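Comments concern the structure below.
With one protein chain removed, the remaining protein chains of the complex are shown where they sit.
This part shows subunit A:
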Amino acid sequence: MLLLVFGLSFLSFFPSLSLSQHFAPTRTKPHHRISVSLNLKQRKQREEKRRMMMKLDTSGLESFSAAVPSAMAAAEDQLFAPPSFDLPAGCADFDKFQMEAKQTLKHAKGTTTLAFIFNQGVIVAADSRASMGGYISSQSVKKIIEINPYMLGTMAGGAADCQFWHRNLGIKCRLHELANKRRISVTGASKLLANILYSYRGMGLSIGTMIAGWDEKGPGLYYVDSEGGRLKGNRFSVGSGSPYAYGVLDNGYRPDMTVEEAHELARRAIYHATFRDGASGGVVSVYHVGPNGWKKLSGDDVSELHYKYYPVQPTPVEHEMVDAPPA
């Protein structure tokens, strides 16, 4: 629309410029209009010429595919049909293509993260393995993201998605602080993120995150995911190893624990999940969010934890799973 407006105004300028060139101020003779009188034939010719010039050449846009039902017409169709090209592979059935594209990301929630509220604040813990199908791509991924000094987010699902949107959330929280001269609440921050994720619903984002923090109302914990869900709660675990972590966490949880006990519970829960789940492993990181903000409590290698909890007993070599006695 803008272009059209520009075009019109440009056209209106142009004739005036040309006129002023003709009517130079240093003209000596007075100007008189010359009236041209044409006969009918010349007038008709002039009009034809104008119409020809005015008429746009639309021969390229005409399609001859109308109602001539003959073999010749079919050939003509191919010759004169508007240019076409094959749709790219996968776009013939776009819904199925999009479903398949999302399926390739389905495995991506291979991780274990957990968070719980107790009387001394919030404990947040996660493993550090990134896997692509069966391949371990990294054993040292930071899955607990520091949104700001008193709020943490956990990463499960697509790493890029989580990193980007958590950073984006941090920016929005800071803007809120500057605009309102007070810190944003955990409720508000989780709502901001949930609304953004809801607007991208169905487009293949893969995020299962927990927002944990301490605000004026005390400790806060929300679960937010890329399907647009947002839940408030006291205990959450997200990822492929979450069933195993829930088992240990639910068993050992008490609302009145010391920070040390809560730390050990979280560490134990993640350790058990890494033992049973193939897609979790690496290093257990445990954070504590208190009234003064978050603090990292520990980062233990899971394998070392195993031999600490279950030291090796010297035993003879086992002979299991053998039905027939050896020959």
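As a convention for this text, a residue touches a chain if its C-beta (ideal position, glycine included) is under 8 Å from a C-beta of that chain, and two chains touch if they have at least 3 such contacts; residues count from 1.
Here is the rule we go by: contacts and distances are computed from a predicted model.
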**OP:** Assuming one chain is omitted from the figure, identify its UniProt name from "Sister chromatid cohesion protein DCC1", "Proteasome subunit beta", "Large ribosomal subunit protein mL62" or "ATP synthase subunit b".
**Re:** "Proteasome subunit beta"
**OP:** Based on the whole complex, identify which of A:Ala266, A:Ala279 or A:Leu297 touches the chain you can't see.
**Re:** A:Ala279
Subject >> Those residues of subunit A which, in the complete complex, touch the missing chain >> reply: 110, 129, 131, 133-136, 139, 240, 274-282, 302-303, 306-307, 312, 317-324, 326-327
